[in-house]
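Can you read through this structure? Questions will come right after.
All protein chains of the complex are present and in place, except for one that has been dropped.
Moving on to chain A:
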Amino acid sequence: MEPPSASSGERSLDPLTSFTSIPLARHNLASLRSLVINPSTPISLVTSIFEALSRHLEHGPDSLLLLPALNLLSELASRRPGLSHVVFDRVRSRLLSSESARVAAESLDAIALVAERDETLSSSLDGQFDSFFVSLCFDRSVSVRRWLLRNAERFGVRPHVLVTVFLGFTKDPYPCVREAALDGLVNLSKSSAFEDRGLVEGCYYRALELLGDVEACVRCAAIRTVCDWGHILVAFMQGTEKKEQSDAIFIQLCSMVRDMSMEVRVEAFDALGKTQTVSLKNLLQSLSKKVLGSMKENRSVCQSTGPVALSASSVAGALVHGFEDEYYEVRRSVCHSMRRLCMISSEFSIGAISLLMDMLNDDSVIVRLEALETMHHMATCDHLNLEVMHMHMFLGALVDKNELVRAAIRKILKFVKLRDRELLKLSVNGLIKNLETYPQDEVDIFSVLFHVGQRHGNFVACFINEVFHEIEPSPDGKLSFDCARVAALLVLSISAPTFAEKNVGEIPQRVFSYAVTLLGRISHAVGDITSQNALFAYLSQGSSCMEDNISEFGQQILANMGKDGAASLASNQNDLDQFPLGEASSEHKKMYARKFWQPNEESELTAKQLQIHDDITESLNGIFTKVKAVWPLVKAGFTNEVLKILRIYEEELKTLETKCTDSPALAFTLQYMRTLKFLASVWSYFHSTIGQCCRVVSQLDILLVKLERTLRDMKCRFTGLSKEDELYLLELTSVSLTLNLSKLMTGRGYVVNLKRLAAVLLQVECLQQEHGVEPSSFICELKKSMPDIHSAAGVMFSLPHFLRKMLDAFSLKQFELSRTLQNLSAEITVPDNDSENPIHFIHGLPVGIQLEITLCNISRENRLWLEMTMGKESKQFIFLDLKLFGGSNDLKKGTYFATYYKTPKAVSFTLKVCIGVECFPEEIYAGMPSGGPKRELTYLSPEREVYFSAKSQKLT
């Protein structure tokens, strides 16, 4: 049937007339429905459909069509919210006069549906249909009765009516009705509160009676009811009565665990898992099949227990039976409910643990996992007391074939408290066996070992001393770090000192040096506690200044590791804490200086070791970390020491460079080192008094320019930095600009600097808004005080102080060099040209130069210029059109003929050519000759000299 469109009024009238005149028939119900669900059906038509339907409801001759008509009406109400009230009223009026229970129930359903979809109607249900509902329940039709009980909550029947109905129907001869009634009670107990204790007791005791029902499904429902209503009843009670009632519920539930139906048993154990309180003797009895002495003497465990004869024997071994059950569903349920029960009592946990251990021998993986999960719960609430006798079973799971099981047990080992050395030894050996059998688990095992070591520092220290000979090189000098056992022991031993200071001396220092060789593997494993850099620093520290014990520095880092990992480590607050600079005495200064010398020596050593790792970024990150730690020294004024340190790092990097050339990361780091050197030098000027500052202004100027240039290089010559790194670069730039501002400058330069600073801050804002990168505290400070800086322009003396205070908020961060980092570079070669073979030129005429140009990682956006310089002054720029070069973005190559116009009147001259890229827009134009680049250039290639000699000479 075609849906009538609103425009074709003629056609839409057709069905309209037919529906209003012809009585409803089966075959046109479908077409009516399609009209109803079509959103473009005009409202008038829908209304007439509604009229037709409701007429049929009232006088329809065909009772078979009543149900579809009702369905259609409820659908109509849901599609046309405007009509829902009318539908509601109409069905309600019909409802009260229906003769068939089924139709009545269906119309009740329709009303409920309409009301559920329309919020304004939902309140109109409340209590309206109570009597109707009840009378309908008393109808003969069992299916209707069951349906009504199952859906009772939808009809807004008041709880006190419902509870009576439910309670009554627990007496129904039909099991399905009894079940529905009990389930109704369970739901009701959740949604409403009952004040009348008598009523609650009535429900509870009735459910107790039904625990002995013939039908399994009723028993299941009865268990749920006993559990829920029992707890409500307990809430009414006080003192001993309350205790007894709690016990009574527990005993009742326990008496059901030997049921022949698996479903009932599962239900019973699920219910036991909801136990709130129960006396310890009952709990303990449930673990033993034999009746315990404490239970024997006290036969009348509970008084108001109801119809089922109760004694200790019904509790006896209830949980054991569950564990022994044939069906894994039951065993799983027991394991699950143990979590709750173990929380109740630690004494019970001790008894339960051996049962749980046995479940690790279960043939079902699900059960084994559930048992382990329960143990994990116990461990977290410190109720897991492992004994040596458990360990065979427990650690056996470490070599389980199923990896989930292995992971689960390792998770427990992370948390569990091992009470003596024997346990630790067994656990560690278990873990090592795991590692040997399943090398793929290495990451997790290392992490567990690390955790275990941290938690049990004392035991570990002793243990490591026992087995240290295994780690040591064999007499022929071979180190066996590739052996799983040694690797695991190394991890364990380096974890130990992080726990307590007193262990520090007990762990041989060499271990730390050995562990460095596993740095990558270890740091990968303990990534959740600490970063690689922190770990590296820690290992370096550990191996060198152990006598000093790694007190302040190491402890600080390691405390952080323990707490919340590298994040807090990175925050500058902590860095400042490590170096209480304010009133640092000379003694202190010395100590710090020495501390920073030692790691350098160490790092040279480690650098060699690191060559094993081909991943260069790893070592770079190490350097970044160390460099970061240098900053407080800069602030404290140890400029020379810092410069020395930086130089050493630089050398270190250069040695690396020999190993792997063309690493953009390395180049970047080198550049960064340079920047830092400048920054440190610049900073030293600001460290002393203002007077000193004035004296050396010219030197400072040079330094500042250099600093800016290196920063610009870093920014322009590298692409693919992460947003965080970009932000950090911007921060450095703004630092340099701020420094620039604070050197007592006025006039034009000052204004330009201010503008640039503003531009940088704008960029920071962009980053922040577009990528959600959080700026550092320094940047925030700066932003806040920008207006002040503006207004303070020209006020000579207050400004630097003010800026310097701000600069204190600055500290070094760490670059997280991403893999996408690329180095823009270019190379120029001039074939067949050297001082012996110059290019000939005729004075005054342009000369063509053939250049072989190689460009790396240059993209379209980059504006490249060829700069040709003769002497000191004369410069000529040629724009390099990238289209001229073939190849991909990564590597372009081509031959380019450059023309040099200003050939001098000389016999020979040299021309320096190099390629530069225009800087980004925020770099304000700094006065270039016209015809050249609009912005400052950053040079991508080394300068190449081209030699020329005058042609005329030869001619003459």
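Note that in this section a contact is a pair of C-beta atoms (placed from the backbone, for glycine too) under 8 Å apart; a residue touches a chain by one contact, two chains touch by 3 or more; residues count from 1.
In this text, contacts and distances are computed from a predicted model.
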item: Identity of the absent chain, which is to be given by its UniProt protein name, from "Ribosomal protein L19", "Dolichyl-phosphate-mannose--protein mannosyltransferase", "Cleavage and polyadenylation specificity factor subunit 3-II" or "Peptidase S26 domain-containing protein"; value: "Cleavage and polyadenylation specificity factor subunit 3-II"
item: Option from A:118, A:179 or A:325 whose C-beta touches the chain left out; value: A:325
item: Selected residue (touches chain absent from view) among A:36, A:152, A:167 or A:341; value: A:167
item: Sole contact to the chain not displayed, among A:313, A:458, A:862 or A:908; value: A:313
item: Residue among A:288, A:385 or A:949 that touches the chain left out of view; value: A:288
item: Full-complex contact with the absent chain, from A:228, A:270 or A:400; value: A:400
item: Residue numbers in chain A that touch the chain omitted from display; value: 137-140, 145, 164, 167-173, 198-199, 201-202, 205-206, 214, 258-260, 288-290, 300, 303-307, 309, 311, 313, 316-317, 320-321, 323-328, 354-355, 357-359, 361, 363-364, 392-393, 396, 399-402, 437
